[in-house]
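A single structure is presented below for examination.
The other protein chains are all here in position, but one chain of the complex has been omitted.
Up next is chain A:
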Amino acid sequence: MSVNLSKGQAISLEKKDGASLSAVRMGLGWQAAKRRGLFGSRTREIDLDASAVLFAEKQPVDVVFFRHLVSDDGSVRHTGDNLVGGVGQGGDDEAILVDLQRVPVHIDQIVFTVNSFTGQTFQEVQNAFCRLVDETNGQELARYTLAGGGEYTAQIMAKVHRAGSGWTMTAIGTPANGRTFQDLMPAILPHL
């Protein structure tokens, strides 16, 4: 049973039996919006990119994105760039895997973002979602829909942060503009 998150809502990543989660996956899926007209089959390709920024007390330490697929410490891994989206029905087109137990001790927040690399706004994207999955059993923990996509090219999706001995996920869902995560840094900082 997954939770549909609304903006700003936080969920704890502690399991019901009290054990902490060990590995989570941030999945991102989308489809290009169909264009009406004569050449309907010629949908324009949309390249969304998922990124994760690792922070230690509000300082960015490392980033995982399509040019740097594994964080230096090996705890956060990107499964690879997908340039067109829309693989299957509702599957993850890009995914970032986080081994929470291996995250270095000084990293206390990991922020997930989505950018439109090809520059289309979310109006042209269909069925875009971001979800968090318990990687050990494949259970979906939380899902955030890029609903009502507006005139934005990026969104700060969610963050997982240390809380006590475990981790908590907070949905952020703030729209922004930018081609890669670098452009989003000013927009991310208020949410730390």
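Following the convention adopted for this analysis, contacts are C-beta pairs under 8 Å (C-beta built on N, C-alpha and C of every residue); 3 or more make two chains touch, one makes a residue touch a chain; residues count from 1.
One rule holds for everything that comes next: contacts and distances are computed from a predicted model.
K.L.:
Among "Tol-Pal system protein TolQ", "ABC transporter permease", "Cytochrome c-type biogenesis protein CcmE" or "TerD family protein", go ahead and choose the protein name stored in UniProt for the chain not displayed.
P.N.:
Matching "Tol-Pal system protein TolQ", "ABC transporter permease", "Cytochrome c-type biogenesis protein CcmE" or "TerD family protein" to the record, the invisible chain is "TerD family protein".
K.L.:
Quick one: which of A:D47, A:D62 or A:E124 touches the chain that's been left out?
P.N.:
A:D62
K.L.:
If you put the missing chain back, which residues of chain A would it touch?
P.N.:
19, 23, 25, 56-57, 59, 61-62, 70, 72-75, 77, 88, 97, 99, 102, 104-106, 135
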